[in-house]
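The complex is shown incomplete by one protein chain, all other protein chains being positioned as in the whole.
The block that comes next holds chain A.
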Amino acid sequence: MTPRLVVVEIEKFFSTRAWFWTALLLAVVAAGAVAVMGLAAPYSDPPLPGIDTDQGVRAAVGVTALLAAVPALVGVVGMTSEYQHQTITPAFLAVPRRSPVVVAKVVAYAVIGAGYGVVAAAMVAASLAGSALVLDVPLGAGAPEIAGMLLRVVMAMTVYTMIGVGVGALVRHQLTAIAVLGGALYFLDQVLLVVPGVNTVYPYLPGGATAALTNFTLLAEQAGSETGLAMPDLLSPGAGAAVLAGYALAAVAVAVVLPVRRDVV
């Protein structure tokens, strides 16, 4: 890996304003989702666990892992815009072996994804603290425990960003890639969750693995209670992390192998 090329990718990322708007979007939605979960829990029907319980805190933090779509999108755009604007051409002219460029891109976007994760985690922490203050209840989990949960959100966002880069390398056309990513992560996961027989694969999909990692079972439980289906057990957090790491590796393989082999026309 060439550190110089990683710096170039970071420089490209900050050279337009998109990073600011996406980070802002993530921050606002993360803070908002947690506040809504926290403040509305006492009044919701069916009742949600309050943030003065361990489960309630876990649900509030777990919901933000769903926002990994935002950094995943950033990863998709980071890769596809190289093709859309043909900036991949000068990059490959400068480094005709190509793989150093794409490896640097994946490394840079892992760092960038972790950055988005940190932004989300900070907003979640602040929003949890604020909600507890407003409701005048103690949080149902201690600071180290919450920090551990937030770390998992950061991990999930890192991996989703890498998956985004991989999908971008695979599909190249920006809007198609966004549709593929959104469809795979949000539609397919949820649909498969409620198809009997097929839903046994859910724990191994990115969404299921993320739910395992963040110990966030709300979606599966709700799907179960609405459909009356037996829900597959989620993996253990460690196994969820391993599955996510597998997706990250697959994304890296796709992101490196395809651009290196294909013609740039």
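Simple rule for what comes next: a contact is a pair of C-beta atoms (placed from the backbone, for glycine too) under 8 Å apart; a residue touches a chain by one contact, two chains touch by 3 or more; residues count from 1.
Note that contacts and distances are computed from a predicted model.
Chemist: Given the options "ABC-2 type transport system ATP-binding protein", "4-hydroxybenzoyl-CoA reductase subunit gamma", "Xanthine dehydrogenase" or "ABC transporter", which would UniProt use as the protein name of the unshown chain?
Modeler: "ABC-2 type transport system ATP-binding protein"
Chemist: So one chain is hidden, and I want to know which residue out of A:8, A:60 or A:213 touches that hidden chain in the complete assembly.
Modeler: Only one listed residue reaches the unshown chain, and that is A:8.
Chemist: Out of A:95, A:135 or A:184, which touches the unshown chain?
Modeler: The single option touching the absent chain is A:95.
Chemist: If I consider the whole complex, including the chain that's not displayed, which of A:44, A:87 or A:225 touches that chain?
Modeler: Answer from the full complex: A:87 touches the omitted chain.
Chemist: What residues on chain A make contact with the chain left out of this view?
Modeler: 4-5, 7-8, 11-12, 15-18, 81, 85-87, 89-97, 101, 263-265
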